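What you see is the complex with one protein chain gone and the rest in place.
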Amino acid sequence: MRPQATILALASLACVTHLPTLGWASLAGTTPLVTEDEDQACAELPTYVLRAEKLVVRPGKVLENVSVLVRGGEIVLISPEIPLPEGATEIKGKVVCASFMDPWSALGVDSNVLNDKSLNEEARVSDALNLYSGDFLRQQALEAGVTTARLQGGYRGSTGGLGAVVRLDPELDDPSTAVLLSDANLGMSVGLTVDSGARLVRGADGSLQFLSGDEPVDVFDRVSAIDKLISKLESGAAYRQAELEYAHKLDEWNKEIAEQTKKLEGDYKKAKKSRDKDVKEAEEKGKEFKEKKYKESRKPKQPKQDDGKAALASVAEGEIPLVVEVHRSSEIRNLLERTKSFGRLRLVIAGGSEALSSAKELAEREIPVIVWPALRGNSAQDEFASDDLSLAGVLAARGVPILLGTGGRGEDATRDLPLLAQMAIGHGLDPEVALRALTVDAARTFDMAGSIGTVELGKDADLLVLDGMPLMPGTNIEHVFCGGRLAVSNKN
Amino acid sequence: MMFNTILAAFLAVSAGLTATPQPGTPSGSEGVKAGVSPASKAVSDAAAFTAFKAKIVYLGNGTSLENGVVLVQDGIIVKVGKDLEIPAGAGIVDHDGALSAGLIALHSNDGAGGELNDTTRTVMPDAEARFAFDPKHPELREALEAGITSIVLCPSSSRLIGGQTAVVKTSGGVIVKPNAQLSLGLSSAALSYNEFPTSYSGALGELNAQFSDPKGAVSRAVAGSLPVLMDVNDRAETMRAIAFAKKYKLRGAMYGSYWAEDVVVAIKESGFDVICTPFDVGDNQRGARSVAALAAAGVRIGFGLDSPARHPASLRFGAAMCVRQGLAADSARKALTGDAADIVGAGNRIGKIARGSDADIVLWSGDPVALSSSIKAVYIEGKQVFGGSK
Partner (left out) sequence: MLFTVLSLALGSGGLAAMPVPAEATTVFADRIYTAAGDVIENGMVVITDGKISAIGVAPNGERKEGELHVAAITPGMVDLSSRNTNMQTVEETTEVSAQYHVADSLDLFDRSWGRQLKSGVTTVVANPYDNNCIGGFSIALKTGGEPSLEARTVKADVALRGSFGSQPSGKNHPARRRPTDFYSRRPTTRMGVEWVWRKSMYDALYAEGNKDRAFDGVEQLLAALNGEVPVFAQAWATQDIRTAVFLKEEMAKEGKTKMRLIIDAGAEAWRELDFLTRTGTAVVLPPFASDGRTFDNAFYARDCAAKLHGAGVPIALSAHNDSSPGHSLGDQAAFARSGGLSFDAALEAVTISPARIMGIDRRVGSIEVGKDGDLVLWNGTPFELTSSVVGVVLEGELVVDPR
């Protein structure tokens, strides 16, 4: 669909607004070029031509002095020279690049779901979006250049449910437009400190003191947490197996029935005769005639529908990635070891404060780590004890794919993702890797590379216009496009 | 034609100059490399000199020097300039990046091991924070690695009169200034639920009693020889502190900037400096806006840290957040170094790249207030205490 839309746009260089008289078939032969929805979007979103001295197509590939035509929310043309279409807005800038994605965020997640300790695997964060609060936070995130985020609920529990990729645009107050991908991943965690609530305790001298409710999970529980995780994956795999077997058996049964029916139809008279005989015999013996239920009794039984196991199944089969928040080296090693048997599993480590000790295996298996460069003091929880701002840099240097996220705890942290990325650069991360982590790598990890993460033809117009290279000292963001909407304009 | 010849000659000369670098000076390689010219073996006195060359030298007073040279002798900066004559035999540190004075974290607990909050009494003006200082504490190393060469240890602001702050270095156990400020708790942190005071009225009543009949450190504060450090949080507390200081003609700094945006005029008129509340990821932008507004109004500012509960990198992170909200980068750099030193009355010794100052120097890959800049080396009193190549 998209390439064709592009061709059409290229051909006319004008917004196609009204085509019914021509008829769809006559225009393109078989398929319509522009659906009515796109037509609508086309009418609502203005057209822009961005003229960039430098266009960062993706980190490492820079084009000089090119223009980008944005129409209907998409990048429809990239060329050295684009004449300004009528009614289009021209924006000039030194640098144009893809906008940032926070791959680990809580911005817009309903606080009850965010703090829920007992979410199921089938819980969807896209059902828990609170799009009617925190507008200013989403606007601030846009101003900082972050236009999309992967949201995850339930960070306090062992399962966080299904994460979603959303667009952080306060104008989008409808989940159907804000959510780009509703089942982006399954989230889990291992070994996180449990917060059982602050308690008032009477001390030895009789005075009352508040004790924090943070309780580190003991080491055996942590091991069993991984056992549970693996058995969940196994149950998911088994569920998929059962589903496949059921499909296969049903197929065979249907085939058999068809054969039987055919046979019976061919020998109708004989069958009738034998049935009549059976009826007569039954009457003589004073018994009730029972029709043979041969066909039905052998119909394969459908496995019980279970959305949670279905989600685990798609994780086990690698259809969606599994994001596990895990920090201590022993747990990371254990997790890597135990997940080896799942050949298709797409594991993503979140946090990974001590991932360095498993860097080699992470690099070999190309397991990405979402590093959370937070400013933790010495009162941080147990699992963050060896947290270090240089983690991203060191992991990347060892060949581990890294992403940078804001931890999915506080809604307000996403706004500061670019600052955290800069801090990671200051602590040794290669600037190009950092930019890749915020754009194309984040998009690719969560199956969004088809629409965001790079500045290429057919991609969504999630773009930044800057006065210098992104994430570099002194660079300011001048304009932010979010899904084709000019969401922020700082210049004057 | 004539002109061209001269130009060519000039180029030749400059080429000749660049072609014969100081022995040991790295050519074209990045990072920090130190070298000692062979002559130094002959002249042992000259070894006391070290010349720091950097692409840009931030002087700590809001200005900078491109391609500057900082000449250090016995841990003291003796000369700063563009084309300084480097004594023969001097050690040379040629840095392809930025040089600044070591950062100063106002209001920190590093190296005090939680010994700054004596909960048994709320008025102890003659207590001194320097006696809680453990110079070997590992927290100091973490601060050092974040480019912080001096911190100000402050008695807890949960005390009405907590005692006197101390300016100390993060390496070498040096106490720069033992009695820097008198710490006064004017925020709700100084109020308790089960001991005196439980109310602002009670707190102010006690402070008035102490200051109207001043003794010890309080009398020095009233006489003007000891600045005060007033802990405030909200606007009402700020205004109350200003009124209190005015009553006894006190001078010094206020710690707490979050709400300052709304009372910036009153703060400016009070003549008090402001130590900014530390910042964390995701903090409301009001705090950063307030800092920018204070600086724009001409109030002298520095940054608090409250480590070790906060990560030492929070210091620069806060500065970067404020820059994002409109604080001039020059003001931010000044607030992290020279102004911070002046606020605690140690500006003649630390915080500046100037003649006579301690050679507490940080070499950066770029601008210190850009978070993407990394620390290449840290020197305290001329000695390298952190960095890749020693």
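Each chain carries a letter (A and B) given by its place in the written order, and its residues are counted from 1.
Definition applied: a contact is a pair of C-beta atoms (placed from the backbone, for glycine too) under 8 Å apart; a residue touches a chain by one contact, two chains touch by 3 or more.
As the structure is a prediction and not an experimental result, all values here were calculated from the model.
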Option touching the unshown chain, where B:K79, B:R235 or B:K383 are the choices: B:R235
Residue in contact with the excluded chain [from B:P197, B:G282 or B:G338]: B:P197
Missing-chain contacts mapped onto chain B: 188, 191, 194-205, 234-236, 239-240, 243, 259, 262
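In this section, only the chains that are shown with their structure count from here on.
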Chain A contact footprint on chain B (complex, rising order): 139, 194, 280-285, 307-311, 313-314, 317, 320-321, 324, 329, 365-367, 370-375
Residues of chain A defined as touching chain B within the complex: 140, 207-208, 374-379, 389, 406, 410-416, 419-420, 422-423, 425-428, 431, 471-474
